[in-house]
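Note that this complex is displayed minus one protein chain, with the remaining chains in position.
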Amino acid sequence: MLIVMQTHASGDDIAEVCRRIESLGLKAHPMPGATRTAIGITGNIDAIDARSFEALSGVRELVRVTKPYKLASREMHADDTVVPVAGTRIGPGTFTVIAGPCSVENESMAMEIAEFLRERGVRLFRGGVFKPRTSPYAFQGLEDEGLRILERVRERTGVGIVTEVMEPDQVERVEQASDILQIGTRNMQNFPLLKRVGKAQRPVLLKRGMSATLEEWLMAAEYVLAGGNKQVILCERGIRTFADHTRNTLDLSVIPPAKQFSHLPILVDPSHGTGKRAYVHPMALAGLAAGADGLIVEIHPKPETAMSDGAQTLTLEQFDVLLTDLRRLAEALGRTVV
Amino acid sequence: MLIVMQTHASGDDIAEVCRRIESLGLKAHPMPGATRTAIGITGNIDAIDARSFEALSGVRELVRVTKPYKLASREMHADDTVVPVAGTRIGPGTFTVIAGPCSVENESMAMEIAEFLRERGVRLFRGGVFKPRTSPYAFQGLEDEGLRILERVRERTGVGIVTEVMEPDQVERVEQASDILQIGTRNMQNFPLLKRVGKAQRPVLLKRGMSATLEEWLMAAEYVLAGGNKQVILCERGIRTFADHTRNTLDLSVIPPAKQFSHLPILVDPSHGTGKRAYVHPMALAGLAAGADGLIVEIHPKPETAMSDGAQTLTLEQFDVLLTDLRRLAEALGRTVV
Amino acid sequence: MLIVMQTHASGDDIAEVCRRIESLGLKAHPMPGATRTAIGITGNIDAIDARSFEALSGVRELVRVTKPYKLASREMHADDTVVPVAGTRIGPGTFTVIAGPCSVENESMAMEIAEFLRERGVRLFRGGVFKPRTSPYAFQGLEDEGLRILERVRERTGVGIVTEVMEPDQVERVEQASDILQIGTRNMQNFPLLKRVGKAQRPVLLKRGMSATLEEWLMAAEYVLAGGNKQVILCERGIRTFADHTRNTLDLSVIPPAKQFSHLPILVDPSHGTGKRAYVHPMALAGLAAGADGLIVEIHPKPETAMSDGAQTLTLEQFDVLLTDLRRLAEALGRTVV
Partner (left out) sequence: MLIVMQTHASGDDIAEVCRRIESLGLKAHPMPGATRTAIGITGNIDAIDARSFEALSGVRELVRVTKPYKLASREMHADDTVVPVAGTRIGPGTFTVIAGPCSVENESMAMEIAEFLRERGVRLFRGGVFKPRTSPYAFQGLEDEGLRILERVRERTGVGIVTEVMEPDQVERVEQASDILQIGTRNMQNFPLLKRVGKAQRPVLLKRGMSATLEEWLMAAEYVLAGGNKQVILCERGIRTFADHTRNTLDLSVIPPAKQFSHLPILVDPSHGTGKRAYVHPMALAGLAAGADGLIVEIHPKPETAMSDGAQTLTLEQFDVLLTDLRRLAEALGRTVV
């Protein structure tokens, strides 16, 4: 933390800021410069509400220096986290493919897709049963009936299940029916939900909030980690910008800094990230090349009849082509698609 | 809804799109142009997932025309909604001031601020007891103990209470202790929570999501209205942009279109909107001039010791000056500060 | 400037960074903390490309502290700049109104509007003759013929002329025909143009770039000031964000920090800022309440026939109502509309 004083701050102003720093059990390092003084602070700054320094006389600006996340930080945990799930491992070295419909619509379509995935060696099936929808009048998912379908899909085909959980009360039921609990973009800062999945027995797939900075995202992961659940998987799914050629702006350039500052694995979601079927394939390949640890993608036997997100959903044939290209690319990069 | 065909779309492509439109019980209006055909759709388009048309052959683009909100729309409800609460009325004509600390820290400070407000004729006290904090290590609010303090504050001073509710399970308890339920920016699309407060007996203050469009915001209001609770108050609190001179970008220009497209009252929060105490006063005045129906502002007897948000909190003296200026300005605009 | 070292940076890394700082004639202030060391730098940091420190071993991050603008800074120039022009003064105390058509279309309409303004005591007429248009096929302005019209308008009615200049070669001609040179949003970082108007004899109205930070904007002003032209007027005209209810997002909250960090006057342009006629009136009032020193607004006798920007242009009758409201509001704020 650094406090930058105004040019005309008095000696008394500076002394008062230093006194206040020391009174909080921290250490003040005044640095007089040509035009102004800056005051460095060392110590456990996270314990206090540092923005309140801005209210003191003669203070121009406050510059935060340390990152507030700890358990999510690579500095505290140098080795990459690898999440074992459904007979595979999500983390560096592999490139994990998760695929399935936006919504589970009925048992036969879920079963058909899961069988299709199993035949191709894809081990994780995604499918929503609790659906966060912008409109209260839109299809909200099959809910508990959907959970029972997911259980039967897992039992029959052996695929692992990834599905979204939307509120603390659902966690226990969803844990039963799934292998990975997904937290959606709109819930990235739903703190009661984060605390609850921090107590869960399943890995958590934490989608980035639509307008979350990397730091806020890692702080959301910190909530889960601080609860005791160490199996957090990040997932970039597009951010909100002025750009209108895609539904969201898929921020692949968050992958290298996420890897640099955190040890958590990170996936990419080109379906929501672009919102257009035609762009899913190239952006999936780009995600692999940028260093993502895997992919979550929407597929459907007949996207034009899908109950949600049909416009961004691949057909099974298109998914097959994508899988082939991913495997070729992964090989060139010394990695393995699983 | 309008479907724009590609320049080279065939007659068969066009016929197939029309067939599909009609098969959904809608009406197709093909419009051949010089370079391409567009196809208008009329009927109850909201019932279907229209984006799936993008998947049909020869379709270039889909242009949505009607707004999906109904109960929140001024077209369905021409008269302004006015929310009666705590002996005052939130809506056009008045300019309602809601003030108080970011967090309720203890009973004596809450009581001191509430007394101060009562003496000045301010009828609504804000104060958080369940606090959504970016860091799991930050102060999370007094929780149920805080609710009891709020009840005693209301009982002793007669002020109305505005406080945040973060999850469905808290709603019943918070309803007891408060007069307005606040939904924070991070929960604007927490749909289970919106559904729950749609069944509540208290007005709902719905803050705009950090990156929500006006349409998404009104759709969030629609969730509450569709649940049966007609008393929704919008609150602009700053959006996320590239600009870094304020903590968020207070989007006052959302007020006139919100008024145009919806009948709901709208407040402005210059404390979170700017994040800096020195900018709260001018932006509060600007909110009034832009047509807001009121203000929610953070005040504290000693902001530099506040447990949260001290940097954006006015002192009681600064609030007094603001109140005087608001009253003078309101008079010039033919309105009354309450 | 502050250099934040990695947690695991070695003593040698730290020493090397300090050596490099000192070798540039600057002073290093190492601050060892609990988990990492930060190194403050004092001295004339602006003379070097400081980002290169990021390339040194053990460096985690570089935090810039001082603002790079000098002549535009209030710390270097405590008193407000007031720009005398066309018999009025742009700066604190007054609220200057500039009005006129988007494009000068012909002499009679320009004359009609200028007469209208003169009768109401408005002293500055805006009108474009060199038009930056997104499409090469759109009307590009009357160019030199338009300049001659502006000269005759000024001669006949006595209004001061505000018009845009788009390239260095136009400056001399435009100076002849105008009282204020406008730099449009797309040219805020057209550095050759900024250098050229820095040598001009007219005040410069510098519109904020569509995605410019306050710092970049003040650095653009710095180019003009450094050229010797001290008469720079800032103008907020809306920034680009995800929000789609207005054409741009009018960032009124830039006004208080612009006033805090700089001595330059600042105007607001609610026509481009909102892009919709119905929102111009409330946002103009809000600009005044937020502390702007004036307003630039598009008006036209028959907006629906305007050759550009008709949708955001007020009729003369609407402008009259606005002027009345501005005067009433200004009075309540202790200011005078000129």
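Residue numbering begins at 1 within each chain, and the chains themselves are lettered A, B and C in the order written.
Note that in this section a residue touches a chain if its C-beta (ideal position, glycine included) is under 8 Å from a C-beta of that chain, and two chains touch if they have at least 3 such contacts.
Since we're looking at a predicted model, the values are computed, not measured.
Student: Please identify which residue in B:51, B:126, B:208 or B:240 touches the non-displayed chain.
Tutor: Only one of B:51, B:126, B:208 or B:240 touches the chain omitted from view, namely B:240.
Student: Which is it among A:117, A:166, A:183 or A:214 that touches the chain not included here?
Tutor: Reading the full complex, the residue touching the unseen chain is A:214.
Student: Which is it among C:93, C:132 or C:158 that touches the chain not included here?
Tutor: Selected residue, touching the omitted chain: C:132.
Student: For the chain left off this view, which of A:86, A:162 or A:255 is in contact with it?
Tutor: A:255
Student: By the contact definition given up top, give the residues of chain C that touch the hidden chain.
Tutor: 46-47, 49, 51-56, 62, 68, 132-139, 166-169, 186-187, 189-193, 195, 210-211, 216, 219, 222-223, 226, 240, 276-277, 303-312
Student: What chain A residues would touch the chain not displayed?
Tutor: 211, 213-214, 239, 241-246, 249-258, 260, 273-274, 276, 278-279, 282-283, 285-291, 328-329, 331-333
Student: Against the chain that's been left off, what residues of chain B make contact? List them.
Tutor: 2, 4, 6-8, 29, 31-36, 38, 40, 42-44, 61, 63, 65-66, 75, 240-242
Just so we're on the same page, only the chains that are shown with their structure count from here on.
Student: For copies chain B and chain C, work out whether under half or over half of the interface numbers are shared, and give different or same accordingly.
Tutor: Same: most residue numbers at the chain B-chain C interface appear in both copies.
Student: Calculate how many whole Å lie between the centre of chain A and the centre of chain C, each centre taken as the average of the chain's C-alpha atoms.
Tutor: So the centroids are 38 Å from each other.
Student: Taking the mean of the C-alpha atoms as each chain's centre, how many Å separate chain B from chain C?
Tutor: Distance between chain centres: 31 Å.
Student: In chain A, which residues are in touch with two or more of the other chains?
Tutor: Those would be 240.
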